[in-house]
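Complex shown without one protein chain; remaining protein chains in place.
Each chain gets a letter, A and B, in the order it is written, and its residues are counted from 1.
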C-alpha cells in the first residue's frame, strides 16, 4: 500500500505544483478526475490529506510548523469519514447481493404464479400485472371449466414486497386444492376466507374478487371479498357501471359469507377487474379519480383488449414518472359476438 | 515482546490519556501520521465501549518487535455485561449506541488483526494488532 501511496503522492505533488504556478482550469479538471479514481481505488480521505501534507513538505521545506500541525489536525478530522466510506462500500456490496437474491426469488415466484390466458370463443381477454418492486403482491389466475366456463380470480395482499409475495404463494396453493370449476364464486371465497384466517398474521389480509363467465348464456357470476370494485361497460349505452358488491376482506373473521351477483353480458360489453394499484395511482401529490381510469380505457376501447390493458398501464406508468407505488393489475374481458 | 503499559478506563477523560499513550508508542515504533491517527481512533473506539457499556476496564499496549515483524498490539479488557451476539456487533450498520461510532467493524478495518472473546455477565477482551510496513 505504501508504494502505491508514494506513487500517488508524486502525481499529486506534481499536479498541485502546476496548479499553484499556473492556477489553470486544466489542473483542477485533472484533480477532479483523480478524485474519482481515489474513490474507485478506495483511497480514504485521511490518505489524501496525508498526500497533501507530504507534497507541502516537499514543495515548501520551510513551511511553518503551525501550518503542518494544522494539516495533521485536518487528517485526524478525516479519519471517521474514511471509516464511514468503507462501511458504505461494504453495505453497497451487501445490498447488491440481496438484490440478486430477491431477483432469483422473484423469477421463482413468477414461474410459480404463472397462469395461462385461456382462449375462449367469443371472448377477448387482456391482462397485465406489474409489481411495484421486484415481487408481486397481486395475484390473478384463470381456470377453464369442463362445462366451458371461465373462472377468474384477482387478489391483492395488503402491503407489498416480499411478505405480500410469500402470502400470495400460499393463496395459490390453497386455490389449487379446490375443484374450482365445480364451485360457485361465493363458496370459493368462503373457503379462501377460512384458509387465510387460519394461516395469516392478524394484521395481514387479502382482498379477492372471484368471477365465473358462462359463455353458453353470456352470464357473469361474481362475488367479492372486500376487493376494489370492478366495472361493467355497457356497450349499447356507452356507459360504465361500478360492480358494487358486499363482502368482508379475507382473513378477518372465520365465518364470513359472501353474497353472489349475476350480470348479463351483451355483445361488445366489457368487464374490467383491477387492484387498488390502478385506482390509487398518484400524479404528484394528487390522487387520480376512478373516473380517470375509465377515461383512459375508453380512449383505447377500439383496440384488442390486450392492447387496451397494455396502453392503460403505459399511461399510468408515465403519469407516475415510471415509479409504481403499488402493484398494478388490470384485467379486461370483452364479449366479441 | 516488551512489557505492557496500561491505562485504566473509568472516566471519559481516561480515553484521552489512552489515546495519548498509544500515539506516543506508535510514533516511537515508527508509524506515520495516517497510521498514528488510525491507531488513536481504534483506541477511542475500544475505550469508549468500555466507558459506555462496562463499569471499568483497561487498555493495554504491547510493542511487538520480532525478527521479521514490528507492530503495536492493543488489548482492551473490561469487566462488563459482555456481548451476547458477537456476529451482530461486528456487522456493519449495527451500533447499540445508535450513533455514528465506527464501532467494532471500524476497528477491524483500521487495524490488521482483530480477535474478540466475550462472556455474558463476565466481560470482554479484544486484541488487535497494527503491523508496521
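The working rule: contacts are C-beta pairs under 8 Å (C-beta built on N, C-alpha and C of every residue); 3 or more make two chains touch, one makes a residue touch a chain.
Note that in this section contacts and distances are computed from a predicted model.
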item	value
Protein that the absent chain corresponds to, by UniProt name, given "Peptide/nickel transport system ATP-binding protein", "Protein GlxC", "Anti-sigma factor antagonist" or "Transporter"	"Anti-sigma factor antagonist"
Visible chains that the absent chain touches, using the contact criterion stated earlier	A
Candidates A:46, A:180 or A:228 - the one touching the absent chain	A:228
Option from A:8, A:156 or A:269 whose C-beta touches the chain left out	A:156
Hidden-chain contact residue, picked from the options A:204, A:263, A:301 or A:319	A:204
Footprint left on chain A by the chain that the document does not show	156, 158-160, 202-205, 207, 225-229, 246-249, 252-253, 276, 280, 287, 326
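Definition applied: only the chains that are shown with their structure count from here on.
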item	value
Where chain A and chain B are represented by their mean Cα positions, the distance between them in whole Å	45
Sites on chain A touched by chain B in the complex	1-2, 46-47, 50, 53, 72, 75-76, 79-80, 83-84, 86-87, 90-91, 94
Interface residues, chain B side, partner chain A - complex	32-34, 37-38, 40-41, 92-93, 100, 102, 105-106, 109-110, 133
